[in-house]
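Only a single protein chain was left out; the remaining protein chains are all shown in position.
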Amino acid sequence: MIVENSEVILSVKDLTASVEGTPILKGVSLDVKAGEIHAIMGPNGSGKSTFSKVLAGHPSYEVTGGEIRFKGENLLELEPEERARTGVFLAFQYPLEIPGVSNLDFLRVAYNSRQKHKGLEELDAFDFDELVQEKLDIVKMNASFLNRSVNEGFSGGEKKRNEILQMALLEPTLAILDETDSGLDIDALKIVANGVTQLTTPENAVILITHYQRLLNYIQPDYVHVMEGGRIVTTGGKELALELEERGYEWVTEPEATEARV
Amino acid sequence: MTIQVSPGQLAKSKATTQREVYLAALLNQRSEFDRQNLSADLGDWLQDLRDRASVRLQDLAIPSPKDEEWRFTDLSSLLQVSFQAATAALSAEALAGFNAVLPETAESCLVFVNGRYMPSLSSTAGLPQSVTVGNVGQLEEPYAARLRHYLAQQPGSEEVFTTLNTASMTDAAVIWVPKNQVVETPIQLLFISAGETATLSHPRCLVVAEPNSQVTFIEDYVTGDRGYFTNAVTEIWIEENAQVNHTRVQRDRSNAFHIGKTAVSQARHARYIGTTISMGGKVSRHNLEIFQLGEQTETTLNSLTMIAGEQLSDTHSTIAYSSPYGTSRQLHKCIVDDQAHAVFNGKVVVPQAAQLTDAGQLNRNLLISPKARVDAKPQLEIVADNVKCTHGATVGQLDADEVFYLQSRGIDADSARKLLIYAFAFEIIEQVPIASLQQALSQSISPPTS
Partner (left out) sequence: MTASVRTLVNQPYKYGFITDIESEAIPRGLSEDVIRLISAKKNEPEFMLEFRLRAYRHWLKMTEPTWQRATYPAIDYQNIVYYSAPKQQEKLGSLDEVDPTLLDTFEKLGIPLSEQKRLTNVAVDAIFDSVSVATTFKEKLAEEGVIFCSISEAVQKYPDLIQKYLGSVVPVGDNFYAALNSAVFSDGSFVYIPKNTRCPMELSTYFRINNGDSGQFERTLIVAEEGSSVSYLEGCTAPMFDTNQLHAAVVELVALDNAEIKYSTVQNWFAGDENGKGGIYNFVTKRGLCQGVNSKISWTQVETGSAITWKYPSCVLVGDNSVGEFYSVALTNNRQQADTGTKMVHVGKNTRSTIVSKGISAGRSENSYRGLVKIGPKADGARNYSQCDSMLIGDTAGANTFPYIQVQNNSAKVEHEASTSKIGEDQLFYFAQRGISAEDAVSMMISGFCRDVFNQLPMEFAVEADRLLSLKLEGSVG
């Protein structure tokens, strides 16, 4: 929801970034305030996923210019794990499988690393178990998932729900959902969308990166941005997404189409 | 009605060997192409498709065991039978006799008899208007115009039986689900071989699921008393982020010949869930080809072959990856009794570009009798280095300890064995997404005594 005078959580200015020498982001600017949900849409290869990885600090992406401030701090100076601990959460487009490491151990170590960072008490296995049981409900996951290796043998939908479970535990200030809706059937999509909605508060913010308008039937964004060629080319409200669905991205991305619209 | 072979048609063939001659004779059984409901444009295109396939067939022959792909599946017994193409009228009562139309699909079922569409026995009343389900000849625009991008256009090699099907194509079941449409009602495509002669039929299905759509369908094969020959081809196209749940049930009589091909192309983010039950046929073969054409596609394959007597059942599957983050889960189970013979060849191809692929294949075989035979060959061709590929194969008998355990609880040995076989099969049967079909299949195995 848009709240007057709420705090700016994320401020991105003229961000440029490249991967293996190829520029992908060519000047992205975006302000996100507490309580807001932003959707970033765009065709394949427009730079949406790169933007999310740069925010989280993936080592393969080199920031070549611009700045990112997160709660006033220079995010670019922080290591990926430090960014995570200060409250930046990325729900991966392709959550990795980690054989041999149980989901429960993974969640506990992640949770405790954040607790430690905040100077809060770390939870032992018993207390943590109690906490995680509560959170399972948000994503309608069975407790048996906890004893399996991280994402190993999970279906696509289960992997994405596991991402939302992690989000529920880590309570981030800024959650970036990178195509979390891709590859989900309609039931899993509803569960994920419901989970995200439940976790949204006036204190935190969400960036939804999506390729399909479908997700926005279930999560109402305050702003819709369209990305193309490494830049945000258009910003509007929820109705922009519907128009995109109807008319395709060419409508905003091809110069003559844009002119025709203006 | 029996179609007569004209001498002229035979003369054109340059067939010399027995297997070439036999193939040419099968082709000559095809009916004339009925184009009365088609636009001139589509009619021409389909006619041309058939003709080109016929030409290709002239260089082909019925495969022999010398052919690596058919090493364990000997078609010699097929060559002993002279099949004829024949239409058979089937009354509603006769259809009911097969007891094959499912309660869940009473208003979403297409019936084909000997490969020909039976509108009077079919109903699509229970389906949303926006979904197209019917015979290829009924196809309306814009789909008719787009047909040529899908029908007989799957990647991969078109082997001899698929070519024969295309060359003989008359009717074809089409399911076309538009963008964003979620079809809740399952659709049944029922193929019945009936009539008094050894009939040859070439069933054909085309399924197109447009972006973000979802559909569930059952492809069901049953036969009457004669030793029919069914040569089926199903093509499935799953576009971006769409999902198809496909159940294929082959419950022919054990005197039938059945060769089936399922080809599936999956675009980015698409999901395919395939469940295959093969229990019929004297000689049966299922060629399953999956093409993952985009990132993060998900393929789930569960299959059960259950044969006895002198049956031979062969499953050849290929999962071809092309892009990163694809996953596949394949579980193929065989239960083989008497002198029956099951063959499984499971190929997984992971090229360099398909990094972070996660492919799992498991093949479990249960031999009920000492003369039962299984030939299993997992085939992993992996070039990419950052992948997770697992495969497993087991061949075993019923566990004597497990049988004994049940006996020690008062269950007689025969029931104990049945119960264990049932449990082995049920892991696949429970994947069938329709309750009544699940139940029917369970009962056909060995109902657990309640």
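We call the chains A and B, going by the order they appear; numbering starts again at 1 in every chain.
Going forward, contacts are C-beta pairs under 8 Å (C-beta built on N, C-alpha and C of every residue); 3 or more make two chains touch, one makes a residue touch a chain.
Keep in mind the model is a prediction, meaning the values are calculated, not measured.
Listed by label, the shown chains that the missing chain touches in the whole complex are A, B.
The omitted chain makes contact with just one of the residues A:D31, A:E67 or A:E97: A:E97. When you scan B:S91, B:S120, B:T390 or B:Q439 for touch with the missing chain, the hit is B:T390.
Contact with the chain not shown here comes from a single listed residue; of A:T64, A:S113, A:N194 or A:N217, that residue is A:S113. Among the residues A:D14, A:E81, A:D187 or A:E203, only A:E81 touches the chain that is left out of the figure.
The residue from A:G21, A:P59, A:G72 or A:G119 that touches the chain not shown here is A:P59.
The chain not displayed touches chain A at residues 56-60, 79-81, 83-85, 89-90, 92, 95-102, 105-106, 109-110, 113-114, 117, 149, 166, 170. Seen across the whole complex, the unshown chain contacts chain B at 356, 367, 370, 385-397, 400.
The definition used in the following text is that only the chains that are shown with their structure count from here on.
Computed from the mean C-alpha positions, the centre of chain A lies at a distance of 41 Å from the centre of chain B.
Interface residues of chain A facing chain B in the complex, by the touch rule stated above, are 44, 93-94, 96-97, 99, 153, 155-156, 182-183, 185-186, 211-212, 214. On the side of chain B, the complex with chain A involves touching residues 180, 182, 211-212, 214, 241, 243, 268-271, 296-298, 300, 324-325, 327, 329, 356, 358, 360, 388.
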